[in-house]
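Have a look at the structure below, then the notes.
The full complex has more chains than appear here; those shown keep their coordinates.
Chain lettering (A and B) follows the sequence in which the chains are written, and residue indices restart at 1 in each chain.
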Amino acid sequence: MKKIIIINGANLNLLGKREPEIYGSQTFEDYLEILKQSFPNIQIFYYQSNIEGELINKIQEIGFSFDGIILNAGAYTHTSLAIADALSAIKTPAVEVHISNVYKRESFRHHSYLSRVCVGVIAGFGMESYRLALQYLSEN
Amino acid sequence: MKKIIIINGANLNLLGKREPEIYGSQTFEDYLEILKQSFPNIQIFYYQSNIEGELINKIQEIGFSFDGIILNAGAYTHTSLAIADALSAIKTPAVEVHISNVYKRESFRHHSYLSRVCVGVIAGFGMESYRLALQYLSEN
């Protein structure tokens, strides 16, 4: 059975908890349950931290034994060369995901330090970005 | 039944025909057959042109009646503001896809005129980028 981890970075712990009129009242934990049911043959792990270095620690920890990383680093996507270096040091392939279409937003969100060291990028499909990444990693 | 079109731009007609040691001998047409079988409930159309303006013509033609566009504009992704304008003039939602991870390549491939006017972007998953896009459009 494949082991895949979803790693969420800065401020993504607030999903579903703030601005419910916009994002709905579904928390990421709720959504995670649905994902798990959709992929019964995958062991799905989850980790979130607002601290850049803890994200690195986690990436290093699972980076030689897991089968895939789904990484939404939040704002660290655009500022953290250190997370990128962690990704290039490990063996587990990573998929970069974004809930929003970052290319429609401020220009400083158009550049990602991480894309270069990930398998690929999925951005703009709301929560479904995670599902598409999982779909890919489950079959490749 | 949903109608979704895959539009391929410049040089993508060469897929599977050149450099078979790298890309394999599978043409896009072959791959398309497999896709169609995977999504029996979707009407999948296909169009390819090397001419920027013909891509615009096609986008305009289907852009008020189809349910989705999967667009890999090839190099026009990075130079064609005109295709972007076509996408923003129509009603059909588009997903931008790339076979390779463009962010690992030359810096002039990091900017896309199209991302801003698409629902989202899927890049780097080989031919599977198309399947993920189809997956999304089939369910949303």
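Details
Everything below uses one rule, namely that a contact is a pair of C-beta atoms (placed from the backbone, for glycine too) under 8 Å apart; a residue touches a chain by one contact, two chains touch by 3 or more.
Since the structure is predicted, the reported quantities are computational estimates derived from the model, not experimental observations.
Count of copies in the whole complex in this file: 12, from one repeated sequence with 2 chains shown in place.
Note that only the chains that are shown with their structure count from here on.
Per-chain Cα centroids separate chain A from chain B by 24 Å. Interface residues of chain B, counted against chain A in their complex, comprise 101, 103-104, 110-112, 115-116, 118-125, 128-129, 132, 135-136, 139-140.
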